[in-house]
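What you see is the complex with one protein chain gone and the rest in place.
Moving on, here comes chain A:
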Amino acid sequence: MEEELGKPVAERILPPTEQEVLNEEDVKIKKYLRGEGANLEVLKDKKLKGQLSVIEDLYGKSAKAAAKVEKWLMPSEGGYLEAEGLEKTWRIRQETISHEVDILSRRNQHDIILPALGPYSLDYTLNGRYMAIAGRKGHLALVDMKDLNLIKEFQVKETVRDVVFLHNELFFAAAQKKYPYIYNRDGTELHCLKEHGSVLRLQFLKNHFLLASINKFGQLHYQDVTTGSMAGVFRTGLGRTDVMQVNPFNGVIATGHSGGSVVMWKPTSSSPLVKMLCHQGPVSALAFHPNGHLMATSGCERKIKLWDLRKFEVLQTLPGHAKTLDFSQKGLLACGTGSYVQILGDLAGSQNYTRYMSHSMVKGYQIGKILFRPYEDVLGIGHSMGWSSILVPGSGEPNFDTWVANPFETSKQRREKEVRSLLDKLPPETIALNPSKIGTVMAVKKKEKKTKKEREAEEESAIDAAKNITMKKKTKGRNKPTKREKKKREIIDKSKKPFLQEQIKEEEELSRKRPRSSEEVELPKSLQRFARKKTAT
């Protein structure tokens, strides 16, 4: 309160630089306040008012502390390419970048040529430390990206279509010819997930511990990897597709189909949450911005579209085709097609994506999958001749939170994190389009009135049930047939009673309503004589 009072004074006195710092802090505080507090003036309840004001005060303090923590503990800022004069950022090549960066970053520029085992797809762990690669012809490998050390490499001798890490680098799932399998770091096969069938694409929902897959027949499977139970099996009914992506913000899975539609799913309902027509041609790729509000899709009609998922409207349509799309942590969008990678950036912060960088591989390489490495300015490219990685300045989050993902995790930390994340595991029903609405008031919809038929049926069944009650055998004298009959009738009447009461109530309501309607119709007296008399009888 004091500070609030003191602020205007400070504004007058402070030199511009400090003022700037203050403003910056204000912005951060606003961010951490997560919206505005309720208007307490309106409240009549004094007690509630007091309580809420105390709570709001605490929220404000917490936000301020958080802003300070951010200021002091997350000091590194992401870099980016800046063009001078006539230079264009997308003309800057990798080798020019390599001259400018440090040795460690230079190591991130590499091409690994593995021509024999076909196009590669890849996946990074959440902390970006490890990479799993899967060659189409059965080559699975685990690489420690910090020192480019091959941890394990093995050949499964059948088609591998996709690979995905589970919650940490110890486990990964590979979609193979017939079934997906789960392997551990040493390449030991742990599980064969036969229920999934021949899977085309795998995704892991880290907060819910769900492994999602879409198979050849367009069936979507959700499996809980902690208990092994199937959380949901749904037919998409839209045919075979290998375009599937999870929205990191809310855990909703989107699949792109040949009809140009993108369908969003959650594991607790068989009907899709959202179905949107994005393209005229088949959807070839799909990616979500980490904040969950932005989706990029590319269709075979050579268009890349950016969608605002809050309004379900197109923000931007770009020409071009992408076989694979990916958003970086900082919101850069990489599109890969053929042997050419283009990176789009929203540099002005105006939701308007423009060219940021481009990179072309050796002619003839076919890019299969591109993926930004978390917490690094690196883009991994899986292609037909192996994999490459290039530097994309400004793509990764520069500050990592060790409680969320730690690239320098020790095994002990990893274990602890595993336990913690298991404790924090979310049930599948928390997946919704807007998870921030959870906990708010959602009035249960009133039960619709039963139709007359239903009511009658119910009544009948109740009466039947009453009739079928077997009477106890009473002692002599009380077991007379007349008494029994009487008792039976009583029971039946009793069962009828609630229905009758209901009916009466309804009738009353109706009778109450009717006069009102007649009043409404009533004309002013002067005009009444002109009205047609139809209710005269």
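Quick note on the criterion: a residue touches a chain if its C-beta (ideal position, glycine included) is under 8 Å from a C-beta of that chain, and two chains touch if they have at least 3 such contacts; residues count from 1.
Basically, contacts and distances are computed from a predicted model.
Visitor: One chain of this complex is not shown here; going by its UniProt record, which of these names is it: "E2 ubiquitin-conjugating enzyme", "Exosome complex component MTR3", "RING finger protein 11-like isoform X1" or "U3 small nucleolar RNA-associated protein 14 homolog A"?
Guide: "U3 small nucleolar RNA-associated protein 14 homolog A"
Visitor: Can you tell me which of A:77, A:95 or A:147 touches the chain that was removed from the display?
Guide: Answer from the full complex: A:95 touches the omitted chain.
Visitor: Pick out which of A:21, A:48 or A:523 touches the chain that's been left out of the picture.
Guide: Reading the full complex, the residue touching the unseen chain is A:48.
Visitor: In the complete assembly, which of A:22, A:101, A:233 or A:273 touches the absent chain?
Guide: A:273
Visitor: Touching the hidden chain in the complete assembly: which of A:74, A:362 or A:419 does that?
Guide: Counting the whole complex, the residue in contact with the absent chain is A:362.
Visitor: Looking at A:104, A:443, A:510 or A:527, which residue reaches the missing chain?
Guide: A:443
Visitor: At which residues does chain A meet the chain that is not included here?
Guide: Against the left-out chain, chain A lists 1-2, 33-39, 42-45, 47-48, 50-52, 54-55, 57-59, 61-62, 65-66, 68-69, 93-95, 109-113, 118-119, 136-137, 159, 239-240, 258-261, 266, 268-269, 271-282, 300-301, 312-313, 338-339, 359-366, 384, 388, 403, 429-430, 432, 437-445.
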